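What follows is a set of notes on a single structure, which appears directly below.
Note that one protein chain of the assembly has been removed; the remaining protein chains are unaltered in position.
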Amino acid sequence: MIIRDKPGILQLLFAVRGSVLPHIALELTVVAGLSVLLVVVDRHLLALPHVSAQPFALFGVALSLFLGFRNNAAYDRWWEARKLWGGLLADARSLAREAEVFLPEAADRHGLLRGMVAFLHLHRCQLRGLAPDEVTRARVAAAGLEVPGVEAALTQISGRVAAAYRAGRLDGFGARTISTRLTGIGLAQAGCERIRATPLPYVYSLLVFRTTWLYVLLLPLALLENSGWMTPVFTVIVAYTFFGLAEVTEELAHPFGATANALPLDAICRAVEISLAPHLGEEAPPPLLPVNFRLD
Amino acid sequence: MIIRDKPGILQLLFAVRGSVLPHIALELTVVAGLSVLLVVVDRHLLALPHVSAQPFALFGVALSLFLGFRNNAAYDRWWEARKLWGGLLADARSLAREAEVFLPEAADRHGLLRGMVAFLHLHRCQLRGLAPDEVTRARVAAAGLEVPGVEAALTQISGRVAAAYRAGRLDGFGARTISTRLTGIGLAQAGCERIRATPLPYVYSLLVFRTTWLYVLLLPLALLENSGWMTPVFTVIVAYTFFGLAEVTEELAHPFGATANALPLDAICRAVEISLAPHLGEEAPPPLLPVNFRLD
Amino acid sequence: MIIRDKPGILQLLFAVRGSVLPHIALELTVVAGLSVLLVVVDRHLLALPHVSAQPFALFGVALSLFLGFRNNAAYDRWWEARKLWGGLLADARSLAREAEVFLPEAADRHGLLRGMVAFLHLHRCQLRGLAPDEVTRARVAAAGLEVPGVEAALTQISGRVAAAYRAGRLDGFGARTISTRLTGIGLAQAGCERIRATPLPYVYSLLVFRTTWLYVLLLPLALLENSGWMTPVFTVIVAYTFFGLAEVTEELAHPFGATANALPLDAICRAVEISLAPHLGEEAPPPLLPVNFRLD
Amino acid sequence: MIIRDKPGILQLLFAVRGSVLPHIALELTVVAGLSVLLVVVDRHLLALPHVSAQPFALFGVALSLFLGFRNNAAYDRWWEARKLWGGLLADARSLAREAEVFLPEAADRHGLLRGMVAFLHLHRCQLRGLAPDEVTRARVAAAGLEVPGVEAALTQISGRVAAAYRAGRLDGFGARTISTRLTGIGLAQAGCERIRATPLPYVYSLLVFRTTWLYVLLLPLALLENSGWMTPVFTVIVAYTFFGLAEVTEELAHPFGATANALPLDAICRAVEISLAPHLGEEAPPPLLPVNFRLD
Partner (left out) sequence: MIIRDKPGILQLLFAVRGSVLPHIALELTVVAGLSVLLVVVDRHLLALPHVSAQPFALFGVALSLFLGFRNNAAYDRWWEARKLWGGLLADARSLAREAEVFLPEAADRHGLLRGMVAFLHLHRCQLRGLAPDEVTRARVAAAGLEVPGVEAALTQISGRVAAAYRAGRLDGFGARTISTRLTGIGLAQAGCERIRATPLPYVYSLLVFRTTWLYVLLLPLALLENSGWMTPVFTVIVAYTFFGLAEVTEELAHPFGATANALPLDAICRAVEISLAPHLGEEAPPPLLPVNFRLD
């Protein structure tokens, strides 16, 4: 995620990091080349059909509809994913507090919280499609988890609750409170999985990209008549807005990806570790900070 | 559901699977033929009335309104259905964990979880309008359910909870926790039934399709004047965007159907089985994978 | 509610049931007559002022804004009402299951469930503004309710829970679980009442209908110049889309009405009876089916 | 709140009550006068600059964006406020039912419910910015509340619950159930306060009204060329739609005001009294009915 203030004049002119331009440079070059070619042909070789701009207005409304919808849907996915991880952070802290109320023995509490930290790192790796990294393996070992799968981690945490309940180290009120918390955590995890496993319907991608290309490739025919040598300029600007939005949409629709706009899961996991450190009687690690305005 | 990355150049040109084109090919052919005919008639036989493009702009705004609304409503149905099944997956896992906390005897837990698996398969078949298939009948038999209806399954699971509670194998906190879980499951089931049984109001379908046809059939009259032989090209492109969106909408509004964009209920049921296997002391089956990019 | 598939060619041409056309036929006739009259006058009697189409474009955007907003608000009311009744169905089933867990005596359970069925029928009649019909009176009698008002029914059900609790036939966990359920039912009932008692702000209706009429009556002046004898055709089509949407909106905003698009409350009440029959040891009645594609 | 059916022909022509016209009559007169003046000047005194309509189209899209956004935000406030009061009605009824289950002594129950009625009347007066009226003071006296502030009322009700719990007249399950109910009531109250205390950001009001005035005052320059003496007609119609929507928005954004579109809080308070009367062993008062189609 890019953490930066409102862009100033220099950033507007030159910012590349976090910009969508590098991702659509190829498309824009193709569009620019083709429209220059069309102007040259039309002026010097062969008069092309000059079509009215009217059908493009109709077409443009339909295209805006597609792009606007896709953009809203993509942003909703991104923001929902962020809410789910914000909820996981809150749940981890609440688990620590509730454990202090209902679990009198420190060993029980520590087992729970170390398991929670390991679970979140495992969840982070799974969402990003990575094998558990070094940090994750260390947390799993520290938590004493046996089968290091995401769900298995949650099940083992739950198993520790069950053991404490049956041994009488946790009363009924506490068992219900902590179970409710773990259920909430499982719901957030399943929500993240849902977003990861269910892309925006593919049929929209085809429809949007096909329509955008048709629009941008035909547009010069409508501009030739009145805009002359400004034709490539306007075509590229329109292409920039449409391809730019389509590309942003593509990135935000995958909030757990590796793009500059993906969510900073590492930083959130670290925030959980900082929050839980006092409950574990440990020194809190420093927060992760943006590097080159980017937080991962 | 189609699982595919952002379409590349080849897919944009040739992808058919997951595309809406095959479903609207007939409509597009009719539109193309008619507009070619109109141009021929206008040029060689009889001057047709050339109308201004202005009324089409007005009309186009109204049509965008209809299509945009219908698209949002359809996508919301699809995404709500996906959330409900994601919730069922989370509920099944939570049920397993809560059972470990509150139900000390393995037989009670296994009865609950086997019932849950059977319930989900029955629910899947009912939503798709199918008789219980072989897999489903096997799960029902394994769970020892007597009356294999969707609701009856849930009621029998609940009956097992009641029996354990009365026999003292489940305490009050556990009875309340597991009841709450089953109530959540029943609510998700009723939500899916609601989406299946209540289509988008039929009056919208009539309004949208009638308006789209009127628009597309009259459009050539507006384009004849300025666009000449490009008239059929633009008419078909506009028809492609409008019919395309109407068709996508139609598919997404039925998330439990058999189309390429319907939800992968088989894969979700399998995910539940994988999650519950360790709780049942069984070997987890392999996950279902997309075949030709399609997951069912 | 109309239950029909995607309209085919014949339905697009001829479908009347579920269509909005009969409701706006008068308006369309008036508009058609007036615009024919204007063309005749302009051609043969007196040149009318031909105005530019530009103000209509501006006007059209504002009108789309009104209609689009009203349409979304009306659909949200309709879908919220459907969700509330879907929730009532789920609540009725959950009540039955929870009663089996926490109420050991069948008489207590039957009293609760018979009361629930009577309550839903009373609720249905009240929402539709009808006196309790024969079916409802039979259910009230079967449930042994004394004061057959909607709320009184819920209060008497709650009174039975109170009696069981005080007599020790229901424990604290059960009293809390079933109270929570009844509270959820009361909330859904109040939600339905809210939708019924609070129409969309009247000021919008005035604004929308006044603006639509102004628009449609002035539109021919803009079309006279370029569209000639196509003027009445386009005016009627635009009037069809705008009045059509306004009328759909009017119907969906009253989801408990008696129109073809109102919610099928009878069918939902029957679905509850089917679900509760096994809990009452009774034969389940058959589901209600659409008659001429219409389900009530 | 205006309770009226779909407007008929007479209402469309003449309805004033509930209409936005009286509130914007001054603005419309100013706009009409100015545009007549411009036409006169342009025709007889001094040719004014006739500008293209194109910038107005761009401008109009931006203005629609502002108005559409503000309208949605205002309606959401109004509808959220209505939901909160609908929820308070449901909560009052649930409180009565739950009290019957968990509070065996009538005196305790009556204290709770009389307090609830007084609380709602105090809340109503506070939201409307009124001192407690006669009805409210009577209810406060009947409830035996000492410090008649909104929150103090809720605190005293809660204090009665605490007293009953400590005296053993209420068990733990009941204390938790009734506490949860009071917490829900407090949340709804805080929600209403939030809506009342936090207007839509003032910056939008300035932006919307300034832009609307600029638009409407400059519009005649674009219409002079083609529309002649129809210029004032179109300018007034466009002004009617834009000022009309801005005014509606202003009213709905203040759902607790004294306008015709404000929420009928008196009627909802009465509905609560009718619902609670049987629980208090009292005669239910008659419901409040609309006077001249207006319900307060």
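In this document, chain identifiers A, B, C and D correspond to the written order of the chains, with residue numbering beginning at 1 in each.
One rule holds in what follows: a contact is a pair of C-beta atoms (placed from the backbone, for glycine too) under 8 Å apart; a residue touches a chain by one contact, two chains touch by 3 or more.
All values derive from a computational prediction rather than experimental measurement.
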| message | One chain is left out of this view; which of D:Leu10, D:Leu58 or D:Leu289 touches it in the full complex? | response | D:Leu58
| note | Considering the complete complex, of D:Ile2, D:Ala96, D:Leu113 or D:Leu182, the missing chain is touched by D:Leu182
| message | Take the complete complex as the reference. Which residues in subunit D touch the chain that isn't displayed? | response | 49, 51-52, 54-55, 57-59, 61-63, 65-66, 68-69, 73, 147, 151-152, 154-155, 158-159, 161-162, 165-166, 172-173, 175-176, 179-180, 182-183, 186-187, 189-191, 193-194, 198-199, 201-207, 209-211, 213-214, 218, 221, 250
| message | In the complete complex, the non-displayed chain touches which residues of subunit A? | response | 1-4, 6-7, 11-12, 15, 18-20, 53, 56-57, 60-61, 64, 67-68, 71-72, 75, 78, 82-83, 86-87, 89-90, 93-94, 96-98, 100-102, 104, 171-174, 176-177, 181, 219, 222-223, 225-230, 234, 237-238, 240-242, 244-245, 248, 251-252, 260-261, 275, 278-279, 293
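Here, only the chains that are shown with their structure count from here on.
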| note | subunit C and subunit D have mean C-alpha positions lying a whole-number Å distance apart equal to 23
| What residues in subunit C touch two or more of the other chains? | 57, 61, 68, 172-173, 176
| query | Think of each chain as a node with edges to the chains it touches; is that a line, ring, star, complete or other? | reply | line
| Every pair of chains that touch: which are they? | A-B, B-C, C-D
